[in-house]
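One structure coming up, written as structure tokens, with questions to follow.
Shown here: the complex without one of its protein chains, the others still in place.
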Amino acid sequence: MRLARPLAALTVAFSLFACSAPAEPGGPAPDDTFVIGLSSEFENLSPVLGYAADGGSLMFDGLMTRAADLSLKPALAAAAPVTSEDGKTVTFTLREGVKFHDGRPLTAKDVVYTYETLLAEKTNSPIRSDYSAIEKVTAPDAKTVVFTLKYAYTPLVQRTTLGIVPDGGMEPTKPVGTGPFRFVSWTPGDKMAMAANKDYWGGAPAIGKLVVAFAGDDNVRATRMAAGEFDATILPPKAAKRFEGQQGVKVYKQDSADYRGIMFPFKEKVTGDRAIRKAFSLAMDRQAMVDTILAGAGKPAFGPISPDISWHNGEISSQTAADPAGAAKLLDEAGWIKGEDGIRAKDGLKATFTLMYPAGDSLRKELTLAAASDAKKVGLDVRPAGLDWDAIEPRMAKDALMMGYGSPFDPDYLNYELFHSAYAGQGFFNPGHYSNPEVDALLAKGRESADEAVRKEAYTAFQKAIRDDEAWTYLVFLQHVYVVRGDYQGVQQSVDAHEHATGGLFRDVHTWKPAR
Amino acid sequence: MGGRIAAATLAVLGLAVLLVPLLIPVDQQLVDLRAAGLPPSLAHPLGTDEVGRDVLLRCVYGLRVSFLVGLVAALVSMVIGGLVGVLAGSFGGLPDRLLMRVVDGFSSLPHLLFGIFIVAMFAPSATAVVVSVGVTHWTTAARIVRSEVLSLRGRPFIEAAVSGGASRARVMRRHLFPHLLPHLLLATVLMVPHAIWHETALSFLGLGLPPHLASLGNMINDGQRSLLAGDWWSSLAPGLFILAPTLAVSVLSQRWRDRLNPRMRSELAL
Partner (left out) sequence: MTRLVLWRLAFAVPLILAVTAGMFALAHASPFDPVRQYLGDRAMTTAPEVVEQIRANWGLDRPIVEQYTTWLGNLLQGELGESRSFNRPVAEIVAERLPWTLLATGCAIVLMLAGSLVVGTLAAWKKDSALDRLITGGAFANESVPVFWLALLAVYVFAVRLGWLPAGGLTDAASTTLDPLDVARHMVLPVLVLAVSQSSWLVLYVRESVIGTLREDFVVGARARGLRERTVVVRHALRSALLPFLTLLGARVPELVTGAILVETVFSWPGVASASVRAALSVDFPLLAVLTLLGTLAVLAGNLLADVAYTVADPRTRTLGVS
């Protein structure tokens, strides 16, 4: 259930953490304090333990960072890294004159310490496996860091957005970084306060004090936003509606790579039949799901790569509306014939399967119910089962699952693990034992090639291949909706990932400047 | 609420729970996204929920689910309590004292907290809810049964049976059980609303029945999100469906208690 928490913006909330107090005269926040209402709290504030590894921590910088168009640009590195011929050695040169918040200068030792701690077994870092390509990290001199890889891994540079911590570590409750804001205080369950780093190498932020307040419930954040307690927040589309067109408030709808779809068990007779999966997909009324469950803030999804990302293959998004007739035809042809109870069967086997969803996640619950209702119309009997992740995991090889993933960064992220047969049966990656040698080859090609054109071609073909197989039935891409009070320059819209800390729209909050 | 109104309420709800699913068989898992969040109207007397299901109909289905879970949980606690009570009452002496200490200990535990603990450790499900309610609520039954057994032990017909050489098991089966049954049944009936309350509280916290199942607690939990946006009907209605039968049973039980013997009255502090 806690797994659902990063998605809390659009999901269930168990508490009504609200304050509907009317705005006090003059506004409750002192002028230079900017309050952001977030839906989920950070697990910890340590980059090596996974805090904002994709950037967006505001307190830490990585070697590289991302521009609004998601391209990589140097941050603590002085320039883009140099990769050796065989792709196994990546060398970074550090930026001059960068200081940690406590005044210590940044050296290559800090970088080595960060990565070594992350990779050390006793750290128990949950993101360790993302960095498993790294053999070792060394510092030949104070300004140079060399990554030695076990195998050629082009997306490594993408992973270097990981925040750098000072050599020797820091107190877990008092993080020290090099970022645009320095840590002031953290009241768990309530809020975290930060102050501008006046000496930031990228220029001091215009916002002097930044408070990140945590409120899991969507309506509560909406109420607190309306009351003037928050200067900015993220809301589900339904709750954000009231702010549209309001004076002094701006609503930003940000596209995301965050999808929801159904993972099938391929070794089961019913879901293992491509006709069933294809017909199921045809029966889905994705537009109704977007309109009602997402209140219009989203897009129908047909593959793992969002149409807002340059890697997207437009060919796969051809189905525009639900096609129950087409689905019925497909099933009839494949020998799945409707019985008296309206459920199809083939050779005595009923067209029925269980669709699991995480019990604490109301978005996935509603999508599951909608999918089951659509499937029923074409004679497929889909049985929802709301379970905890621990109950879901052992059943993933047998039952379908409503899942969510999505990264806007590199197409290698997640997709390699989700669709490569080497990961079949491994945890949450490919539990349904999907296996297609063509897909395996395409994923390997994309991962190991350094040539952009070759990669693009590989991932285009990959999207087509899994759509042809209907390896997953993708339903929707979410839009993340942000509401910001006041007029700021420098707000840059981008494409969000499945999860983010102070990422998303707020990743560049240090470059925001009041327009007044 | 007078006794008659209470009885009538229970009768109407009982009939609805039994008949409505037969007369209007609706798959409660089917949703209609194009009819979501409608306010009360003639077609939907209590409106529709956030995925377009009729709230009134869902309340009736929900009461059915909650009632079943509550009944089974009450039965479980009666069985456990009955066994402990019979053992304590018929053995007497040290076993009795020890068992009653256990009963005291158990009844002093905060029930919902332990219910939460049990459900948390075994994943929310109907079984977990039944077990968590059953194992925390058997003490009342144990006390009732024990005191009945104690009072029966002194009665002439039991003494006669024992001195006539009947085995302990036979005495229990032939003489004790028929006398205990009505008390146990009544205690079960009175326990049901409490068990329903427990189910709804757990479901409300997200620790009860599977969330897509129509249960009153789940409905209040779902409705909670619409409530702050102004859709009051989807949380108000299921609450009334908990309130009405609970109140009716408590009114009726008040009347019964007045007619029952005073011992029962003091033990049944539900």
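Here the chain labels run A and B in written order, and each chain numbers its own residues starting at 1.
Rule of thumb we're sticking to: a contact is a pair of C-beta atoms (placed from the backbone, for glycine too) under 8 Å apart; a residue touches a chain by one contact, two chains touch by 3 or more.
Bear in mind the structure is a predicted one, so any value in this text is a computation, not a measurement.
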Just to verify: which one of B:Ala11, B:Leu113, B:Ala160 or B:Leu185 makes contact with the chain not shown? B:Leu113
Residues of subunit A in contact with the chain not shown: 1-6, 14-22, 28-30, 33, 35, 37, 43-44, 50, 121-122, 124-130, 132, 185, 188-191, 193, 211, 213, 215, 217, 220, 223-224, 229-230, 360, 388-391, 393, 405, 414, 417, 426-429, 499
Just checking the interface: what residues of subunit B touch the absent partner chain? 1, 101, 104-105, 108-114, 116-123, 193, 197, 200-201, 204-207, 220, 223-224, 227-228, 230, 232, 235-236, 239, 242-243, 246-247, 250-251, 254
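Heads up, the rule we're going with is that only the chains that are shown with their structure count from here on.
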Between subunit A and subunit B, the Cα-mean centres are separated in Å by 43
Touching residues (chain side subunit B, partner subunit A) in the complex: 27, 29-34, 36, 50-52, 123-124, 205-206, 210-213, 222, 224-225, 227-229
As the complex stands, subunit A meets subunit B at residues 1, 12-14, 16, 18, 217-220, 222-223, 238-239, 285, 288-289, 291-293, 359-360, 362, 365-366, 368-370, 372-373, 376, 383-388, 390-391
